[in-house]
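Apart from one protein chain that is not included, each protein chain of the complex appears where it belongs.
Here the chain labels run A, B and C in written order, and each chain numbers its own residues starting at 1.
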Amino acid sequence: MDELEIDAVAEVELDDPVLVEGLPGVGHVGTLAVEHLLEELEGESTLVRRVYSREFPPQVSIENGVSELTCAEVYAVDVPDGRDLLLLTGDHQAQSNAGHYTLTDAFLDIAAAFGATEVYALGGVPTGELIDEYAVVGAVSDESLLEGLEDAGVEFRDDEPAGGIVGVSGLLLGLGERRGFDAACLMGETSGYLVDPKSARSVLEVLADILGFDLDYESLDERADEMEDVIGKIQEMEQQQSMDVPTDDDLRYIG
Amino acid sequence: MDELEIDAVAEVELDDPVLVEGLPGVGHVGTLAVEHLLEELEGESTLVRRVYSREFPPQVSIENGVSELTCAEVYAVDVPDGRDLLLLTGDHQAQSNAGHYTLTDAFLDIAAAFGATEVYALGGVPTGELIDEYAVVGAVSDESLLEGLEDAGVEFRDDEPAGGIVGVSGLLLGLGERRGFDAACLMGETSGYLVDPKSARSVLEVLADILGFDLDYESLDERADEMEDVIGKIQEMEQQQSMDVPTDDDLRYIG
Amino acid sequence: MDELEIDAVAEVELDDPVLVEGLPGVGHVGTLAVEHLLEELEGESTLVRRVYSREFPPQVSIENGVSELTCAEVYAVDVPDGRDLLLLTGDHQAQSNAGHYTLTDAFLDIAAAFGATEVYALGGVPTGELIDEYAVVGAVSDESLLEGLEDAGVEFRDDEPAGGIVGVSGLLLGLGERRGFDAACLMGETSGYLVDPKSARSVLEVLADILGFDLDYESLDERADEMEDVIGKIQEMEQQQSMDVPTDDDLRYIG
Partner (left out) sequence: MDELEIDAVAEVELDDPVLVEGLPGVGHVGTLAVEHLLEELEGESTLVRRVYSREFPPQVSIENGVSELTCAEVYAVDVPDGRDLLLLTGDHQAQSNAGHYTLTDAFLDIAAAFGATEVYALGGVPTGELIDEYAVVGAVSDESLLEGLEDAGVEFRDDEPAGGIVGVSGLLLGLGERRGFDAACLMGETSGYLVDPKSARSVLEVLADILGFDLDYESLDERADEMEDVIGKIQEMEQQQSMDVPTDDDLRYIG
């Protein structure tokens, strides 16, 4: 295994696509958002690239008894009524500091190969407590991008995110800027304690607005309702001071 | 010391051999299993390769006052009434993430050099408690391999192993698949607390069935009996709430 | 991103400049000192180099919604009545041992490119307690440099700094010496608990003396006064045993 091995699984012609990143992070917001896009746009999506690397954890995941080596996946989406997309998803981030740089450069290489010049990194910004409203906080690689996002409802706050943006999402802005991309990070507010479908929906609504497509959110809303039930149960259990072991269903949304 | 140094200790002609891996892991199941194979098949076994690497811990083990630099060993076994084997064993795993990739590629290189196209990674899957029955849980690199293993009694479970398979065993499947090998991981259930000869026996019974050879399990059974005695003593001691220091014999099976 | 990427932002002719380093360290003394120099000498300063590296943490900082990739910055300062300066500043140190060597060599390369042969690393030496007087402790790359610094009031103490000097400041002396630079480390005494403007002032007074320029310290003194207020408040709060959460203003000087 070299430092990077990129499998070209298929080739698709896209028109000025936008790279949308959803690797694991706070509240799994980015991952949920990109997975929802893949569900809703399944008919128009084609897996085009798999990225393997010694920078990924040395392991395989198992599904139905069959192994799959850790990788990141890129799907090309020929969106009928909106911008074409390159959706980047995966189960793991790089395991070393330098590895984040290596992988982000690889993702930007793939984006460039498909003619993309715009990048959206999706993630969450933790509030530390359960919330009712889900603002979307933003960061951009260049100030010329601020206005367009503000018009779409993105909030730019002086003191957020505290400590900047770490990992691939941050580097897509940092390295993207150096390589001539327009990059933005959209972060849905989330408690940080749970996988958060409501936060993912907030982010997707902004993205759909910006990129000009319509999305159905029913399945995300269902997951959000289930999460509400789980939170409610946990709060009850804590009040009763008896900790029954949550069922498998209960556990499905606890990241 | 280069990243890898592979000593060719001897050359042996094998016929379509199977690589069987037993590096240290949960319950030392894989290690015990491969060591037992080496004991039982001593007459037909030849040490063919030693693998040294800066990825191994920087240390020597001492036996009878003489040092031995950390390495992995490969034995060629010309099995009279079954498939030829390449047995991979060692005392340590790689010490870094990238190191696991490096070493697994080296082991697959050796397998390819001897004409092997099949790999069995042996290990344990922890149950978290002492058990009476020892099922063998499986994972494969390709779905075409499922049926043959199910026929041999291997169980494929939806939720196991949780978190996938980490380290060389997992990468033998992941990298093996990319390099054209048929790979399977056989994991004996084990508590995870102790070195487990019974679990190793379960795994060997499945492997012997698949590869078509007969094994004697007497020495493994003896070690299993001794382990039972130790477990019994520990349970007694805990009940009496007096912790005498276990003797050397007692300690021999506590990993 | 290569191991190192050095952006030449501008070119400035300097006359026998001195490299002055102020990367983050104990009490942020070095950083405060160099930032103060940049404030006071703003009219004569030009950003000449940005150093990016996979050795820096993989993140971006955000200011006014716009991202900035982790880097170190070098400013050329054409000082009217004193030695020309190359001011080195940044928010982060290297994240690995070898990375410190890589980055320090890069900083010395830049210094050499501008014709510098002298280096001053600025930092703090922790006393472990709040202090009233701020001595400046020194270390040099060669004994011929001792006398000049002693004349400027720098103290050389047998047992300080205990454990030597770690990181870029230490390596500027160690690698600087091997590469033909005259290097010195000036360390202001500081408690180690707080960002310390008084310590930074002490160090700057010595440096200004050595390099022959005049500095105004008003803004540093203001910050020092604010810090005094904060320390006073904290001491009061501890005495009352009631821990109100400090306001944002209170927190501004707690490194």
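Heads up, the rule we're going with is that a contact is a pair of C-beta atoms (placed from the backbone, for glycine too) under 8 Å apart; a residue touches a chain by one contact, two chains touch by 3 or more.
Given the structure is predicted, the values throughout are model-derived calculations rather than measurements.
Every shown chain that the unseen chain touches in the whole complex is listed here: B, C.
Considering the full assembly, C:L173 is the residue among C:L173, C:V203 or C:L220 that touches the omitted chain.
Counting the whole complex, the residues of chain C in touch with the unshown chain are 94, 97-98, 100-102, 104-105, 138-143, 146, 156, 158, 160-161, 163-168, 170-171, 173-175, 177-178, 183, 185.
Residues of chain B in touch with the missing chain: 1, 5, 52, 54-62, 64-70, 95-96.
Methods note: only the chains that are shown with their structure count from here on.
The touch graph of these protein chains is an open line. Of all chains, B has its CA centroid at the greatest distance from the CA centroid of chain C. With centres taken as mean CA coordinates, the chain nearest to the overall protein centre is A. Centre-to-centre, using mean CA coordinates, chain A is 38 Å away from chain B. With each centre defined as the average position of its C-alpha atoms, the distance from chain B to chain C rounds to 54 Å.
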